[in-house]
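With one protein chain held back, the other chains of the complex are shown just where they sit.
Moving on, here comes subunit A:
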Amino acid sequence: MLHLRVAEPMRECEYSQISTRSSTPMETPYKKRIPKRRKWQAFPGRNKFYCNGRIMMARQTGVFYLTLVLILVTSGLFFAFDCPFLSMQITPAIPVIGGVLFVFVLGTLFRTSFSDPGVLPRATPDEAADLERQIDVANGSSSGYRPPPRTREVVINGQTVKLKYCFTCKIFRPPRASHCSLCDNCVERFDHHCPWVGNCVGKRNYRFFYMFILSLSFLTIFIFAFVITHVILRSHRYGFLNTLKDSPASVLEVVVCFFSVWSIVGLSGFHTYLISSNQTTNEDIKGSWSSKRGKGNYNPYSYGNIFTNCCAALCGPLPPSLIDRRGFVQLDTPQPITPTNGITMYGSTQSQSHMAAATPLLQSEPVILTDEAFLPGRTSLGGPCSGALPLGGHPTPPTSTPNLSCDNDMLPLRNEQSDGLRHHHTDGGHHHFLTPEEAPSPPGMLPCGSPLGHSHTIQGFYNPASQDSLHEDSVRGLVKLSSV
């Protein structure tokens, strides 16, 4: 009797209460008392945010300030000491062109450093659980041994590409995406992590990065050429020693520019090659599309001709940021109720699958992370981005060993860092079971040791022999540079 009476009012509100707006506003008075937080404040990656979420950078920004200081000081000295003479003797167009280049360099540098490189937001708990279920079904989960690494294969333009599962972000990475261990994010079309700009270089800021190194090449050559001109012209008139006395800054500028030119111009050349063949630094270093891997191996993303590849990389549409830094943290969608008999078991299985998700993930995590994280982290050293503007014989940027040891409290990983590209199999001795809430590392709260206490650059990371001849020389040149 009671049952029937209550059932009727329930029937009339079957579906009318579904809010068709995707973001549910906070309605009940209780929720209004919680102060609204912006999404960047709750961001799980290892990034720093400034200006209330408008600016996004990596955690280590020391080298970025060094880059900035070098550019500002060298250009400043040029404008102060060399330009007056040059504008009077040759033409006032020199400081004007120099000024335009300088502004362009700074603009592109800031744009590269401060923008979101294309970070993929981590999976929501529901998504992660759903994926876990699918993987278990596919593998036929057995509890005895460590499950095999999770991959999915997809055929793109005739090439078989493997999609890897990211244990930190709990997603299958899209093709060309990679997980940056320094920033602890998956980044789309990951190129490399550049400490000199203090950020990852990925899909959204690659063109700015390229414009930066290209314009910096021009600026460096420009300053170098005109400082030499200035010194020569002045020496004709006043003698060489007097010139050095009058304009000591010129010597500093020449030295800085001389060392910069080789590395920056080399880097620009390398990236021009990458753009024209539509490859990322990551793919190039791994030799993913190298013909040496197999006869039928080719790049499925290339558009076929150089012009289209360049246009696509530099002038293509700019995708928006997926992480919505300045949005407000919303409450979750309506909580699933505990089901009574017969109703779909979504609510009850959710918590179970969370725990199930945490356990096998942590077991096999080291295997994938050591491989994936190795490359993005190391690329910044052995890769083209090192060697630029060496000072006092210390060219190696500080970051080397990926901060895996800080990630999810996996301390035993620290010993395995230096072993290069080999896969590591866990001994099964460090099953640290974290609850799902703990697993993604909260920003700024990692129990990391000093980030500068890392081992220095690996030798022999580069394998120039595996690259094809066109850029072998530039790669070899850069390897030599990085060991300067």
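Just so it is clear, a residue touches a chain if its C-beta (ideal position, glycine included) is under 8 Å from a C-beta of that chain, and two chains touch if they have at least 3 such contacts; residues count from 1.
In this section, contacts and distances are computed from a predicted model.
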item: The complex's invisible chain, by UniProt name, from "HBAD protein", "Golgin subfamily A member 7", "Tax1-binding protein 3" or "Small ribosomal subunit protein mS39"; value: "Golgin subfamily A member 7"
item: Touch with the omitted chain, as defined above, among A:N157, A:N242, A:S291 or A:N305; value: A:N157
item: Option touching the unshown chain, where A:L86, A:M211, A:V227 or A:I264 are the choices; value: A:M211
item: Hidden partner chain, residues of subunit A it touches; value: 2, 6-7, 9-11, 13-15, 17-18, 20-23, 103-104, 107, 111, 120-121, 123-124, 126-127, 130-131, 154-157, 161, 163, 171-172, 174-176, 188-189, 208, 211, 300-301, 308, 311-312, 314-320, 322-323, 333-337, 340, 342-344, 346-347
